[in-house]
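Here the complex is missing a single protein chain, while all its other protein chains stay put.
This part shows chain A:
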Amino acid sequence: MSTILEMRSIVKEFPGVKALDGVDLDVTRGEIHAICGENGAGKSTLMKVLSGVYPHGTYDGEIVFDGSAAEFGSINDSEARGVVIIHQELALVPYLSVAENIFLGNERRGRAGLIDWNQSNAEAAKLLARVGLDENPLTPVGTLGVGKQQLIEIAKALSKEVRLLILDEPTAALNDTDSEHLLDLLRHLKGQGITSIIISHKLNEIAEIADRTTIIRDGRTIETIDMSEPTSTQDRIIRGMVGRDLEHRYPERASVVGDEVLRVEDWTVFHPTQPGRKVVDGASFNVRAGEVVGIAGLMGAGRTELAMSIFGRSYGRNISGRLYKDGKEIQARNVSEAIGHHIAYATEDRKVYGLNLIDDIRHNVSSAGLGQLAPRGWVNGNEELRVAEEYRSSLNIKTPNVLASVGKLSGGNQQKVVLSKWLYTDPDVLIVDEPTRGIDVGAKYEIYTIINKMVAAGKAVVVISSELPELLGICDRVYTLAFGRITGEVPVAEATQEGLMELMTIERDQPLPTKENAS
């Protein structure tokens, strides 16, 4: 086995920050090489150096690709040598067809320099077959799901004669079936001699697919381990990533459950644009003071829709049902009423629904609780800064100061800003939707700690998650949601992943198990 890529003592400095501080990376021809590290460890920066996003000369160190020095001045240079990067945020144009997307910037020209559509579509069909996607090349990309779009990105890479494929968090937005399919495809491509580098936070996925794993921490290579050795466990990777033993992935918490804080009864929500389609169907649940309640459901089960419709009817139409706060029926017809009742909802998609990315941390933290800073309609800027500083230090948001733009923070730190914003509204009930999506192990632990602190203060937390181990690790009770219906309620002591999954897959017309059967 020969080496296809060698990166030696890569140093990349931004003013004031050393993002990479001597990273070494060896990738063997034909292997799948995983790169692990906490957010901000420098993984993405390293891949940008490799793919020419940061051109040669803006970093120190040397890169040898396929036996000769690689001095890429741009992405075009690296793609010409067969190094293709697929970014976490997919770069497809939704209104263009599959074939148009595949050959975007790399158009198949015919006579007189005009695009040869017949050749393009025929080649696209072949590429789609290679990635195992049965779609018409003329279909607009926007009509396909995220999983299929990810495969189209890979088809696009294949059209460029890829030899080294770099995937940045390829399965972050995919469900289990789509992820499995993608991983199968990577193995298949490996059979065809394509080398892959995969960046992922999903350790079980890495264990499943990677031949070797390089761990990066604080801009340095910690070690490269061979995944076939029995000592290469997930715990070992975590230890390398965080630089300490995470004895427990979930912080300990003593449950002291008090009175009921929020009760939802017979909650039904219809789809905003498709009349007659019930998204949530007669859901009832409650949460008590000092309690963490989980809502488990697969994609499309109506988890986010349930939470957002409760939170000031910010989703859906023809919403019916009753809300009780501290035993009294309440109305929350819009978001400010919900906030007024001390209900908070931290969204699953922080970039689209949670943060003003072009503004600073200070303004984001105060945005939902601005009224407290402005008793007479005028904002006290100094007090605002003090509040933001307070949350920065108490939630350990890693940034030199709160005037930094939120768009530049890592995912974990962005999530802490979202939580700060909601904690500042002084909620009695905090609903967190996929609170640890796309963030690393260390930051996850910190998020769980924040949740624990809240319930320790006698507040109630509802956690919506698709990661069952997470729910089992931090909740007191778990409700399962399937096709808009609450299909079960299980105390965490009696819950297992298998049992929950069974409840999460009960279809619309199947009868629900009675309490006795479920437990």
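The criterion applied here is as follows: a contact is a pair of C-beta atoms (placed from the backbone, for glycine too) under 8 Å apart; a residue touches a chain by one contact, two chains touch by 3 or more; residues count from 1.
Note that in this section contacts and distances are computed from a predicted model.
Peer 1: Write down which listed name, "Aspartyl/glutamyl-tRNA(Asn/Gln) amidotransferase subunit B", "ATPase AAA", "Secreted protein" or "Xylose transport system permease protein XylH", is the UniProt protein name of the chain that is not shown.
Peer 2: "Xylose transport system permease protein XylH"
Peer 1: If I consider the whole complex, including the chain that's not displayed, which of A:46, A:128 or A:368 touches that chain?
Peer 2: For the chain that is not drawn, the touching residue is A:368.
Peer 1: Out of A:358, A:457 or A:493, which residue would touch the omitted chain in the full complex?
Peer 2: A:358
Peer 1: Which residue, A:257, A:385 or A:512, contacts the hidden chain when the whole complex is considered?
Peer 2: Reading the full complex, the residue touching the unseen chain is A:385.
Peer 1: If you put the missing chain back, which residues of chain A would it touch?
Peer 2: 14-16, 311-312, 314, 334-336, 338-339, 345, 347, 352-359, 363, 367-368, 370-371, 374, 377-379, 381-383, 385-386, 421
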